[in-house]
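This structure is in C-alpha cells; I'll ask about it shortly.
A single protein chain has been omitted from the complex, and every remaining protein chain is retained in its original position.
Naming follows writing order (A, B, C, D, E and F), and every chain is counted from residue 1.
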Amino acid sequence: MLKPLGDRIVIELIEEEQTTASGIVLPDSAKEKPQEGKVIAVGTGRITDNGEKIALEVAQGDRVIYSKFAGTEVKYEGNEYLILRESDVLAVIQ
Amino acid sequence: MLKPLGDRIVIELIEEEQTTASGIVLPDSAKEKPQEGKVIAVGTGRITDNGEKIALEVAQGDRVIYSKFAGTEVKYEGNEYLILRESDVLAVIQ
Amino acid sequence: MLKPLGDRIVIELIEEEQTTASGIVLPDSAKEKPQEGKVIAVGTGRITDNGEKIALEVAQGDRVIYSKFAGTEVKYEGNEYLILRESDVLAVIQ
Amino acid sequence: MLKPLGDRIVIELIEEEQTTASGIVLPDSAKEKPQEGKVIAVGTGRITDNGEKIALEVAQGDRVIYSKFAGTEVKYEGNEYLILRESDVLAVIQ
Amino acid sequence: MLKPLGDRIVIELIEEEQTTASGIVLPDSAKEKPQEGKVIAVGTGRITDNGEKIALEVAQGDRVIYSKFAGTEVKYEGNEYLILRESDVLAVIQ
Amino acid sequence: MLKPLGDRIVIELIEEEQTTASGIVLPDSAKEKPQEGKVIAVGTGRITDNGEKIALEVAQGDRVIYSKFAGTEVKYEGNEYLILRESDVLAVIQ
Partner (left out) sequence: MLKPLGDRIVIELIEEEQTTASGIVLPDSAKEKPQEGKVIAVGTGRITDNGEKIALEVAQGDRVIYSKFAGTEVKYEGNEYLILRESDVLAVIQ
C-alpha cells in the first residue's frame, strides 16, 4: 500500500487525457485542462509553523478534479497512480 | 455537484471573451482584461498558518469580476465552469 | 456598484496617460510613471495569517497616485475603472 | 500635499544623477550608485502580519541616501518627487 | 555513519533509473518519474519559526518513493546514498 | 555621519579588489570572493513581524568579511563606504 506523506494524496486516474490535435496554442485557450480521479489514500496532513497538524479536506474514496500537470506518476504493483498535494485538487465531485 | 476546496470557488461564465484583432500588444494596453461570472459554489475557506479557517467573502449566487487568465476550466455534466481562487476575484457586482 | 474584495480598491481615472515618443529606453528614465485617480470603492481589508482584518488606509473619495502598470481595467455600465490593490497606491493627495 | 501610504516616504532630490560615459559594464563596478534626497513626507508605517503598525525610522526633514533605481518619480504641482519604501533608504545623513 | 541534518534523510537506492530512449519530450509525459529507496537514517526534524522541532514522519527502515531529481548523491565508504529532504518523499510503501 | 537604517551597516574597505585576468569562468571557481572591511556604523536592528527589534551581532569597530558583490557603494565627504545588510556579512575577524 502507498501511504502518502504530509498533505499529499494518492489518486487513481478515471478519465484519460485527450490528445490535442496540435497547432499553435492561443492565449485564450492556454488554461490547463483538469482531470478526474479517485482518491486511494491521503496523508496525515500538513504541519503549520505553529506545529499544528491540519487534516486534509479530501477523504479516501472521493472523486476529485485536479490540475492535469500536477503531481508525480507512480507505478506500483502493476497499477498507475498519481501522487499530488491536496492544494492541486480543485474540487470534489459530489 | 462540484465542491471546490479551500479558498477556491466555482464560476459559471456570463460574458464571452472577445476575440482580439491581433497586432503587436502596446504596453499601455497590456493590462489583463477581466471577465464576469456567477458564483455556483464556494470552498470552506483557506486555513492560515495558525490553523484558523478564514471564510470566503464571496457567496454562492454573487456576480463577480475576475481576471481573465486566472483559474482552470472544467467541463462537468455538459456545462463549462471555471474554478479559481477567491484571490483572483477582483470585485463583486452589487 | 462594484464592491472590491479584500485589500482591493476601485479607481476612476483622472489624468490621461501621456504617449511617449518612442526610442530606446535609457536606464535612468526607466522608472515607472505614476497616474492619478479617484477612489470609488474600497474593500473590507486584507486578512492576516492571524485572522485579523486590516482596514484600508485609503478611503472612498480620496484622490490617489498609483503605479501606471498596476491593476486591472474594468468596463462597467459604460464607465472605465481600474481595480488595484492598496499596496499599489503610492500616496494620497491632500 | 502628498501623503504616502504605509511604509512609503516622499523624497525631494538633492543631487543630480551623473551621466555615465557608456561602455560595457564591468562586474566590479556593477553595484548600484545611491543618491541623496530630503524626506518631505512619511507614511504611517507598515502593518505586520500580527496587525501591529511599525512606525518609520525616517522622519520628515531627514537627509537620506537611497538606491538610485528604487521608487517611482512623481510630478506634483510643478515639482518632482520620488516615492519609495523606507526599506530602499540606505542611511540617514546626520 | 551519516547523520543527516534537520529534515533530511539518507536513502539507499533500490531501483535503478531506467534509461530513456531519447526524443522530444511531449508535455503530457513530462512529469518526473519517481524512484524507490530504503531509509538508512533520518534527521532530528525541522525547526519552525516558533522554535518548535517537528519530528519526521519517515522512519529508519521505511521503503519510500521519492522524486528522481531530488537530493544529493553521496559516496560514503564505498556505498552510494542519496540525501534528501523529507518533503521530497512522496509516499511510504507499506 | 552616515546612520544606516534597520539591519544595515556602513563599512570602510580594507582590502582592494583584485583584478581578474579575464577568460571563461569555470564552474568550480565561480564562487564569489569575499572582501574585508571595518564597520563604521550599525543600524538599530531589524524589526520582526512580532514588532520585536533584533539588535545586530556586528558592532562598530569590528573587522568583517563580506560577500564582494553585496551592498551599495556610497561616497560621502570624500571617502568611500559600503552600506550592506548584516546578513551579507559572513564572519567577524577576531
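Following the convention adopted for this analysis, a contact is a pair of C-beta atoms (placed from the backbone, for glycine too) under 8 Å apart; a residue touches a chain by one contact, two chains touch by 3 or more.
Keep in mind the model is a prediction, meaning the values are calculated, not measured.
Engineer: Mind giving the shown chains that are in contact with the missing chain?
Structural biologist: Taken over the complete structure, the missing chain's partners among displayed chains are E, F.
Engineer: Pick out the residues on chain F that sit against the missing chain.
Structural biologist: Touching the missing chain: residues 27-28, 30-34, 48-50, 52, 54, 57-58, 65, 67, 86-87, 89-94.
Engineer: Mind pulling the chain E residues that touch the left-out chain?
Structural biologist: Those residues of chain E that touch the unshown chain are 1-6, 8, 10, 17, 41, 44, 47-51, 69, 71-74, 76, 83.
By our rule, only the chains that are shown with their structure count from here on.
Engineer: Which chains sit in contact with both members of the pair chain C and chain D?
Structural biologist: Correct list: empty, since no chain touches both.
Engineer: Which residue numbers or ranges of chain C touch two or more of the other chains?
Structural biologist: 48-50
Engineer: What is the shape of the graph in which nodes denote protein chains and edges denote touching chain pairs (line, ring, star, complete, other)?
Structural biologist: Basically the chains just string along in a line.
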